[in-house]
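There's a structure below that I have some questions on.
Missing here is one protein chain; the remaining ones are kept as they sit in the complex.
Labels A, B and C are assigned to the chains in the order they are written; within every chain, residues are numbered from 1.
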Amino acid sequence: MALKTDLVTLNIGPHHPSTHGVFRMRVTLDGEMVREVEPMFGYLHRGLEKLAEGRTYTQIIPFTDRLDYVSSMQGNWGYCLAVETLAGIEVPERAEYIRMIVSELQRMINHMLAVGFFITDLGAMQTPFLLMFREREKLVDLYEMLCGQRFLYNYMRIGGVSHDLPPEFFPAVTKFMDEFPSYFQEFEDLLIGNEIIQARAIGTGVISAEQAINYSMSGPCLRAANVDWDLRRDAPYSIYDRFKFDVITGKNGDNWDRYRVRMEEVMQSYGIVQQALEQLQEVPPGPVKAKVPNLLRPPVGEVYVAIEAPKGEMGFYIVSDGSIAPYRWHVRSPDFINLGALRDMAIGSKIADLIATLASIDICLGSVDR
Amino acid sequence: MITTPQEIITRMPASVWQPFDDPLDSGWAVDNFWAHWGLFSVGIIGFVLLVVMGFIWFERRFISPMQLRIGPNRCGPFGLLQPVADAVKVMLKEDIVPNLADKVVHFIAPIAIFVPVLLMFAVIPVHEGVGLIPDLNVGILFVIAVGSIETIAVFMAGWGSNNKYSILGAMRSVAMMVSYEMPMAFAVVAVVLVTGTLSLQGIVQAQTIPFALLLPMAFILYFIGALAELQRTPFDLLEAESEIIAGYHIEYSGMKFAMFYLGEYGGAIIQSALITTLFLAGWKGPFLPPFLWFMIKLFAVFGMIVWIRATWPRVRIDQLMSFAWKYMLPLSIVNLLIVALEVIWFEGDAVTWWLVPINIVICGALLTGWATFFKLRGGPQVES
Amino acid sequence: MKVLAGLDIEAKIQAEIPESVVESDQESILIDSRAIPGVMRFLKDTPEFDFNYLNNLTAVDYLQYFEVIYNLTSMNNKQTLMVKSHLSGRENLEIPSITHLWQGADVQEREIFDLLGIRFIGHPNLKRIALWEGFEGHPLRQDFL
Partner (left out) sequence: MPDYDHLILPYSSGDANKDEGLLVEDIIARSQQPIPDPDEWLLGVDHGGVVLTTFDAVLGWARKRSLWPMMFGLACCAFEMMAAAGNRWDISRFGMEIFRPSPRQADMMIIAGTLTWKMAPAVRRLYDQMAEPKWVLAMGACACSGGTFSESYSVVPGINRILPVDVYVPGCPPRPEGLYHGLMELHEKIQKQGYLKDNVHLPRLD
């Protein structure tokens, strides 16, 4: 006589401690096993794309900060790069280097926070997360010195950056760059040997390479599924072709590989920032912003430019009709599309693995719902 | 025809209902019987509440430096009045009962969680003969029996609040607590084999060498079992905030939630006290007064529990169950066999110094050997 | 990363699927909306193009017509292509869905349906994604107040 069991439809609702904001999932459970996941979006939909149609090109830059508020430098950079290609503006050499340094530091913050959230959702009571926060606070002090704001910097402008690096920036950065490897190694040793993390992360949330490409995933999630694809190397924009870094790929696309790919990429970004700082020494101090009118009127036309944001390929599709405001402004946000694959990763696993998989995809609700 | 109870009693043989010895003069600490019970029960309740506040403060201050933080320090000197403020506030919060909840079960659950803790304290010997019934000859049996009431209370709480999340949490914790009581019981049996007596005071007196050194395997098994019993990391499936919000105490607010908090920390005290009496030779210690030794060991064991809570992630429910049944249970049975052989060879006097290194080596071999075997059959495989 | 010009692939697509290409210029190619599934399958499967990665799928309201834009990338041949298609009129706009070719299009098509009101035929779960069910009107249309 088969045991009469029934399905439980659980609503991991918009308010839930581990959904990194207001993300909702309708989960059908058979006991502990997840049989069906339906992600539901829209709880932080602020209508940015409609508001952007009413603002000038320079006024949109603060919107790009609030898109993916954990890696807002890449938001600025992607948008400014798109407008520059549309309007054909030449960015001075020094600005390119400053943009590179600032964005790669932001990538380090994003990956460290993503790993911190992932380990906290595995259950460690905030300790690894707060170790990561110590590193973030140091980097945030650098940004505060540079752009006056700890977070959501509004630092880049169309044609370059708003102002040059202050003189006291260099000693602070070199001090950070010297201490960082030892602190990061301490964090690495705390976690990599931990048997429980290996037990919880290996083999859970698996996605194959074809599935990842089919779901048009991008960023660490795609590379962890053994797909060697990184826009910084395959479609080099700005001055990425002057730096040597290698693209990390995982083997079988589970939570462990995504965690390892992010940890290695932090060290790769660290290497890029070091090379950029050395090369910046020879660059003569010059203008950091091209001559761009405040009310920029790009020529009629459209452009789609994509950059490698920490969460994946962040693209900007801008249609201009010659006026001061864009006719249509669309953002291709990486974690919105990565979430499409959550269903295939989580079905068949336990509810604890569903939460861990969601954390390992590393979503940020600002750019998911726009 | 036998109709009335008096007739039944008169027909019984005299020895059945004749008390074997007069309870009034059986050497209580305080000469008068009722005075002893009154003094010690009030003393125990006071002690438990005070130490619960101490533990809450200790945990929040002890975990903070691990997370590069400073613990509560604004409320009284060094934040000492923080638990007092929590208690006063929680007492005066609104008490919400969900209208579809099963009122009676919802109301009784918090009581049923906290009362066993006080009951268990009755048999803990704080000093030679000092304790409500320190020399109860079935002491450790009483403790384990009362300890299992909490499992029912947890399910009552989960069922009573009529909430999907709390039922999931309750079922998880009941499954865990039941499956971890087995290895704990076997560990305690190992201790009883060596001492020969069930009474806690007898166990402490027999511990010329702390059993943590003499029976390292039993100590480790009991400690892991205690962690699971208290639902603390790495076994805190219950209040896995990341998964099911707050487990069974999701629907409780105000004083009822405070009872759960008291139950959790009370459980921590009682398990630390049991570990000190069973494995760390209770009140025995070179210079300091015995009560102080008891408290030092209590806080030391709790410090270890808090340290693990700060650094370890959580185990998934199926790994947790396979760890209990496939790893700890066989180990505890094998350990029991070894201890029994030792007791036979030394004709009942197994508490000898040179046995300690042998046992430690055996324990190490058992742990690593069985771990590699367990790891191959389903445990996590790390290629690189 | 070579940007494939619409001009030099127009002949091949026309040969494969007759009268599907409406117009093509330097960076993009305009396909008739009914021929989208056929052309997309052709672009994805033939080894010469092998567009296995859908970057972006969005739509624009040009008042006289709606334009749906697909950005495709081929990871092996390192080339990108922008495919467009026009939908005339303003009510009950229909275009075949391509979720059966690329799963990534699922959430992006639902977003276009929600914010611009273009129905995708064959989409498994065409419902509003960003707004609540009772919201009347589609915000990203130029005539939305």
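We take it that a residue touches a chain if its C-beta (ideal position, glycine included) is under 8 Å from a C-beta of that chain, and two chains touch if they have at least 3 such contacts.
Note that this is a predicted model, so its numbers are computed, not measured.
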item: In the full complex, displayed partners of the excluded chain; value: A, B, C
item: Contact partner of the left-out chain, one of B:Q67, B:S179 or B:S332; value: B:Q67
item: Contact residue for the chain not shown (choose from B:F186, B:F257 or B:F323); value: B:F257
item: Missing-chain contacts mapped onto subunit B; value: 60, 64, 67-75, 79, 81-82, 84-86, 88-90, 92-96, 241, 245-246, 249-254, 257
item: Residues belonging to subunit A that touch the chain removed from view; value: 2, 5-7, 13-17, 21-22, 26, 28, 30, 35-36, 38, 40, 42-48, 50-51, 62-63, 66, 69-70, 130, 133-134, 137, 140, 150-152, 365-366
item: Subunit C residues that touch the omitted chain in the full complex; value: 124-125, 127-128, 130-135, 139, 144
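Definition applied: only the chains that are shown with their structure count from here on.
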item: Chain contact topology (line, ring, star, complete or other); value: line
item: Subunit A and subunit C: spacing of chain centres that average the CA atoms, whole Å; value: 26
item: Interchain centroid distance [CA atoms averaged], subunit B/subunit C, Å; value: 64
item: Chain centre separation in whole Å, for subunit B relative to subunit A (CA means); value: 46
item: Complex contacts: residues of subunit A adjacent to subunit B; value: 8, 10, 16-18, 32, 119-127, 130-131, 134, 190, 194-200, 202-203, 350-353, 355, 359
item: Parts of subunit B lying in touch with subunit A, wherever the complex brings them together; value: 63, 66-69, 164-165, 168, 233-234, 236, 240-245, 309-319, 379-382
item: Of subunit C, residues touching subunit A in the complex; value: 1, 52-56, 58, 60-61, 69, 71, 75, 78, 82, 102-108, 115, 128-132, 139-140, 144
